[in-house]
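As you look at this complex, bear in mind that one protein chain is not there, while each of the others sits in place.
Then we have chain A:
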Amino acid sequence: MAPPAQSQRSPSPSQPSGKSEVSDLKLQLRQLAGSRAPGVDDSKRELFKKVISYMTIGIDVSSLFGEMVMCSATSDIVLKKMCYLYVGNYAKVNPDLALLTINFLQRDCRDEDPMIRGLALRSLCSLRVANLVEYLVGPLGSGLKDSNSYVRMVAVMGVLKLYHISASTCIDADFPSILKHLMLHDSDTQVVANCLSALQEIWSAEASTSEEASREREALISKPFIYYLLNRIKEFCEWAQCLVLELVTKYVPSDSSEIFDIMNLLEDRLQHANGAVVLATIRVFLQLTLSMTDVHQQVYERIKAPLLTLVSSGSPEQSYAVLSHLHLLVMRAPYVFSSDYKHFYCQYNEPSYVKRLKLEMLTAVANESNTYEIVTELCEYAANVDIPIARESIRAVGKIALQQYDVNAIVDRLLQFLEMEKDYVTAEALVLVKDLLRKYPQWSHDCIAVVGNISSKNVQEPKAKAALIWMLGEYSQDMQDAPYVLESLVENWDEEHSAEVRLHLLTAMMKCFFKRPPETQSALGAALAAGIADFHQDVHDRALFYYRILRYNVSVAERVVNPPKQAVSVFADTQSSEIKDRIFDEFNSLSVLYQKPSYMFTDKEHRGPLEFADELGNLSIGEAANNVVPTQMVEENDKDLLLTTSEKEETKGSRNNGSAYSVPYDGSSTSVFASQTQIESAVSNPTLAGHSPQASFAIDDLLGLGIPAAPAVLSPPQLKLNTKAALDPSTFQQKWRQLPVALSQEISVSPQGVAALTAPQALLRHMQSHSIHCIASGGQSPNFKFFFFAQKFEESSNYLVECVINTSSAKAQVKIKADDQNTSQDFSTLFESALSKFGTS
């Protein structure tokens, strides 16, 4: 397969015949090893190439290890590279042999050519042999201090490799803190980026056991460090920019002007040709504005055009990845995209996975003004050569019909499908007409007329057959020959393979019997007999149940089987909104493509370096923070937005592109350009920056932000709580899923409260003294998360609370759910007052 063509082999007179290729190579290598003849490097190159080509196609050439090492005593860099590649591949399986290479690799690490130093260091660290780690520490240490940035770049990744071979060696050598120093001081941005990648991995892995590591990890998303990266973002290569942007997503700005600063700074990243950079930027924008409804919507408007451009440029694979994200946004806010529906039309040559996304988007954006055109387009696809897509197009028409008020025209289209006489079209359309009738019973006359003309013999698919039978039963009084059609189906009972169809047939026979007893009685008897004799348990049970209930009392049976039906107003969504929120939180990841949150497809240890431990026992499902309440703060901001146009110009001018997000140009903007010394002092001392809340205020003050004023202590309202309330976790979890959010708000936490909140337990005890009990808690500074519950005094009415406290912004996001919605406001006041007293008593 690979290039080792026979003809290319250098003719060697001493070549013994009959030996295998590998031992040939061994001999030839041995001859060349000691040679100093001119041109020997070229012959070595040829041989090395052959060895590596065998390696690629899976032939074991590990027996050449010794010869390869001997031959690599050369200054030819191409040869060295090939040898390193070979060694890296076989060292792990031959640790003894790997020891042979240590010597010459260590020597190369001191070579005067920086390329060779770097390459040797990389190979040394790639050996992945545990008992050789002691040899790595020295070269890595000097590599990190090397004057050449290429060597430092390699050394940083080498530290990470060492960590994966032997974490303790890496930590003991104090490499993480050296990396941290490099990250903050190195002039080469790729070195900085590699440090960031390495430290994220190392500290995330250490965080579970070491408090220091978890503090360090928190410091990565502290304000000074984030700003340090953001101010240099254009110096990073496009891939490192993605890394930085991913980190920024985790950062929680303290106020809205900070949010606008960051967005204005990143605005021009939306024009980048690399889709990964654009999506990472969009994620930052979406996350930052979650609590600012108006701006959030502006963001949607702003990102539309760049996303559409990415979808149509680039390879089909890339455009699929972007389209999946667009799909997610369309599903969340269809109204924003309702005028862009033509972009979601399918092209005949697109793969099915793209068409499927587009069909769903078309369905979602359909509204009063565009439905006619969308449905017309979808009807074109119904005749598509790609049958699965044709089916889904018909289903899409049905879904649109179910979500619209004016279904007049759509019903006609659906009925036309029934007349198209393509069996799969008929089948899909039948299922749809059935759903439509369940929602709009008033259309029964028009539909029944057409459905009645369909011969049940032309319908084979179980789902469609079941739908037809359901309609025959439900509307048997309007369909002249319903009893006879059903009867003929009963006669062929044995040929019906689908249990679903047989179940429907039983029920339809019953319904028909109550409406037209004389015509149905005998067929019903036959159906029940066949049903009771059926080998399928459910069919058997249902038939027996019908038989007994009929014998017991016919009118009771009618009330059970054929009660008057209420029209279905909304069909259940297949995916819960909590899952959808979770996916949205994981924007710009595989979750969006798979349409599943990451916990459904990854092992815990692989969720990514920045997946913070926010799982609170088993309560973690419904916690996405999307319930956005426009707070007063935001409104004030909007006013500013209108007032300070002149200042807006100023901010605009300094940036490449005028942006839609504007902000009063005040002192806080200067903090983006905070001096290096402040940053260093804050970052190099994470204890100050992240851990101790008081200290973090000191820094905030340095940056000119001021300490938020303590909120006034509120007087407790007239709601009494049960001091000994009890609720078990599973009930809590169940209730949390079922109940709607009654109240969602942001509460300021007093500086004293923030100071007292060094660990979750402190707050638990405090809240308990106010009869508010904690069921789960977790998190690390600055983010804590709690689930509380409380019960009304002498009543079993429950209040459930999710409370996320960020100590660096001194804000608590509170979501309250209540059995009794009317008192949730009272409870909220009570909760707020209890929280405000925290730290003062």
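In this text, a residue touches a chain if its C-beta (ideal position, glycine included) is under 8 Å from a C-beta of that chain, and two chains touch if they have at least 3 such contacts; residues count from 1.
In the analysis below, contacts and distances are computed from a predicted model.
Peer 1: Report the protein name recorded by UniProt for the chain absent from the figure; options are "Trafficking protein particle complex subunit", "Response regulatory domain-containing protein", "MHD domain-containing protein" or "Geranylgeranyl transferase type-2 subunit alpha".
Peer 2: Choosing among "Trafficking protein particle complex subunit", "Response regulatory domain-containing protein", "MHD domain-containing protein" or "Geranylgeranyl transferase type-2 subunit alpha", the correct UniProt name is "MHD domain-containing protein".
Peer 1: Looking at A:62, A:197, A:403 or A:771, which makes contact with the chain not pictured?
Peer 2: Checking each option in A:62, A:197, A:403 or A:771, the one touching the absent chain turns out to be A:197.
Peer 1: Of the residues listed, A:21, A:340, A:461 or A:820, which one is in contact with the missing chain?
Peer 2: Of the candidates A:21, A:340, A:461 or A:820, A:340 is in touch with the missing chain.
Peer 1: If the hidden chain were put back, which of A:29, A:61, A:82 or A:394 would touch it?
Peer 2: A:82
Peer 1: Looking at the whole complex, which of A:100, A:590 or A:762 touches the chain that is not displayed?
Peer 2: Only one of A:100, A:590 or A:762 touches the chain omitted from view, namely A:590.
Peer 1: Residue by residue, what part of chain A touches the chain that was omitted?
Peer 2: For chain A, the residues touching the absent chain are 1-3, 48-49, 52-53, 56-58, 77-78, 81-82, 85, 92, 115, 122, 128, 150, 153-154, 157, 160-161, 164, 190, 194, 197, 237-239, 242, 246, 271-276, 278-280, 301, 304-306, 308-310, 312-318, 320-322, 324-325, 339-340, 342-343, 345, 347-353, 377, 380, 383, 385-386, 388, 419-421, 586, 588-594, 598, 601-603, 606-609, 611, 656.
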